[in-house]
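The complex is shown incomplete by one protein chain, all other protein chains being positioned as in the whole.
== chain A ==
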Amino acid sequence: MNAGIVLTIAALTIKESARRKVLRALALLTVVLLGLSAWGFSMMITIEFDGGVMTTGEAKLVASQMLNLVMFGLSLIAALGTAFLAGPTLAGEIESGIALAVLARPVHRWAVLLGKWLGLVVFGSGFVVVAGLAQFLIVRFIVGYWPPHPVTGLALLAAQTTVLLTLGLLLSTAVSPMASGIMAVGLFGATWIAGVVGGVGLALGNEGVARIGTVSQILLPTDGLWRGAMNAFQDPIVLARFGGPALEGGFPFLSNAPLTPAYLTWTAVWVVLVLGLAALSFRRRDL
């Protein structure tokens, strides 16, 4: 019975994303980003720098960074999209009264919450996979570069989206729809910046500054997952040949190490904890 409710609500959430203009807006943004990146990559290999075109090695390194840059754009679209979906889907329904009729049915509130979460995870991950794959194909077609671990990378990006939308759901059980979206995206941005600051600290050998990145990556695993995804997208050999200390952490669109199993486990625990908190907060909520 409960599984049925979870699946019903998940299907409803996916239908909502598809029927509201979110999907169209996301598709449009993605097409624009992919188009721009295709144009950028084709310019990169034909334009002359200092009297000569790039060598294959140079082109690969630049492609590696460019790919990460574009994937960052995609992950940003996915994060913004799902965070702004997660807010209205719960807080908005409470505010408008849609939740009253649904929750007066013989359903557990946690089942409704889990259904919404599942629907959003499917939607967000589906977007990341489709858009990411399209981007890989574009880069492959133009520069001939294929990331070393595409599946791991995309899975980590999907995990990043999941982390953010889980946070969005937790916030939306407590605050208004708009505020929950803005807070989730704000925290996402802050963690990314903290990650960059931490990277700079690492490059400069300043432990105190480096710790900022580590702590923020534990509090909200989005940035850590993003760095893991970048590591899966970039070419390690090319990076080793060209990489100096500046590339090892200091530069925000290259990452020097894959994620540890401990970090991935922590991420899973984090998602379960936050979802549990959301269920608790939703259960106590007066409608």
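Note that a residue touches a chain if its C-beta (ideal position, glycine included) is under 8 Å from a C-beta of that chain, and two chains touch if they have at least 3 such contacts; residues count from 1.
Here is the rule we go by: contacts and distances are computed from a predicted model.
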Request  = Match the chain absent from this complex view to the correct UniProt protein name in "YCII-related domain-containing protein", "Sulfurtransferase complex subunit TusC", "Molybdopterin-dependent oxidoreductase" or "ABC-2 type transport system ATP-binding protein".
outcome  = "ABC-2 type transport system ATP-binding protein"
Message = Among A:Val62, A:Val107, A:Val128 or A:Leu156, which one touches the chain that has been omitted from the display?
response = A:Val107
Task = Spell out, residue by residue, where the missing chain touches chain A.
result = 1, 4-5, 8, 12, 15-16, 19-20, 96-98, 100-108, 284, 286-287
